[in-house]
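Yeah, one chain of the complex is gone here, protein chain that is, but the others are all in their spots.
Let's look at chain A:
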Amino acid sequence: MASTLYDKLWQRHVIEEQAGETPLLYVDRHLIHEVTSPQAFANLRFHNRPLRRPERTIATMDHNISTRSIDINAAGEGAANQLRTLEKNCKEFGIKLFGMGHKNQGIVHVMGPELGLTLPGTVIVCGDSHTATHGAFGALAFGIGTSEVEHVFATQTLRQTKAKTMKIEVKGKVAPGISAKDIILAIIGKTGSAGATGYVVEYCGEAIEALSMEERMTVCNMSIEFGAKAGLIAPDQTTFNYLEGREYAPQGDVWQQAVEDWKTLKTDDGAVFDHVLTLEGKDIKAQVTWGTTPGQVIEVDAVVPSPDDFTDPVEKDSCAKALAYMGLEAGTKITDIEVNNVFIGSCTNSRIEDLRAAASIVESYAAQGKKCSDKVTAIVVPGSYQVKEQAEKEGLDSIFTRAGFEWRLPGCSMCLGMNDDRLKPGDRCASTSNRNFEGRQGRGSRTHLVSPEMAAAAAIEGRFVDLSE
């Protein structure tokens, strides 16, 4: 029978499917960080259970570290305690840790792929909802809770119910200047914030195949923002080229065998999906969120919607609440919305290509003698030390700093504001991150999700800009 990519990944990893029990799935790679792991380690210790496969777990520090200093104490006592606890736990249970200032340290979903820890055909989990990022390589990757982290520690498996399948095809080409972020925001705008709950999504079509690995990661990263269990893109030559020679990727004959195997990881002709959504690449425009869920998104050349634009009473009510929180009036042109903060970073958009894209906008403004607006505080936070090093080699850091942006150390930073990179009440931020929830970047702060290009332009103009004009 014709199978989807998800069916194939599932089939390869099922250890046991017993009547009356949730199927047991093998986990190839477990990524951990300081925030969602301590209670799982504590329970292992409490039950006196060993960590079954320490070599399959990799740890990094990312969520609450300072972006100004590599001192473990720099982001406060609570953060330091969690970071030290991670150090202690990794030592005790024999786990490799990329700690403060290590050359491989970075946001967990930037670090894994760039080291070749993320491989096609594997199951990858992490106590973080943006684990879907790794699906860009044709890995079944999803976020888990701390009880599940403990389950993986003890057994190297998880109990999972099989999801439904959704195909999202983006046909043809997107217009020049349209980024992967615009593609995924446009998809979420179509499905709504829960449109894929219960589904694993496979992205395909010409516009998706044309994306680089960095761009594919941006797309898959935000799968959770419309409820998907995971997002997948079938591995192809772009994937293999990206992975070959990376530190933890297979080498030599084993690499060859792996590639041969990975080439079979695609949806068969005639395979049936539970749901299909099709978009035309040429119709996708630059996107800006206006509300407090990622589904509340609109084209940059449009106006802020009104509750009257919605028929569903729940959506109507959500729109009214979002406008009140965001301090926006229906009918305002998106390009008239002024921002006083810009954040370029996060597991969605902090990779080298994202920084190049933002820097190229900054450079084109610099050629006209323009810099960051006086009213705007703008920070650039690379996703990892490898990204930082590469960017500095290319001189991107000086492009940013000359224009008035701050160039920071890697970490999750203002995406969730667990460290001191937080907005004040009423601040309005153009952010390349993934969530515009109330208070996400600081209590009372207002977040607009955009692409790196849009964020860079907003920093200079002090408002959103339609770059296609």
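The working rule: a contact is a pair of C-beta atoms (placed from the backbone, for glycine too) under 8 Å apart; a residue touches a chain by one contact, two chains touch by 3 or more; residues count from 1.
By our rule, contacts and distances are computed from a predicted model.
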{"item": "Hidden subunit of the complex - UniProt protein name among \"RsgI N-terminal anti-sigma domain-containing protein\", \"ABC transporter permease subunit\", \"Spermidine/putrescine import ATP-binding protein PotA\" or \"3-isopropylmalate dehydratase small subunit\"", "value": "\"3-isopropylmalate dehydratase small subunit\""}
{"item": "Chain not shown: contacting residue from A:D28, A:D62 or A:E114", "value": "A:D28"}
{"item": "Contact residue for the chain not shown (choose from A:T85, A:S212 or A:T238)", "value": "A:T85"}
{"item": "Residues in chain A touching the chain absent from view", "value": "15-16, 20-22, 24, 26, 28, 35-36, 38-39, 42-43, 47, 49, 64, 76, 78-79, 81-82, 85, 119, 121-122, 127-129, 142-148, 150-151, 154-157, 159, 161, 193-194, 197-198, 224, 227, 229, 250, 254-255, 257-258, 261, 293, 314-315, 317-318, 321, 416-418, 435, 437-440, 443"}
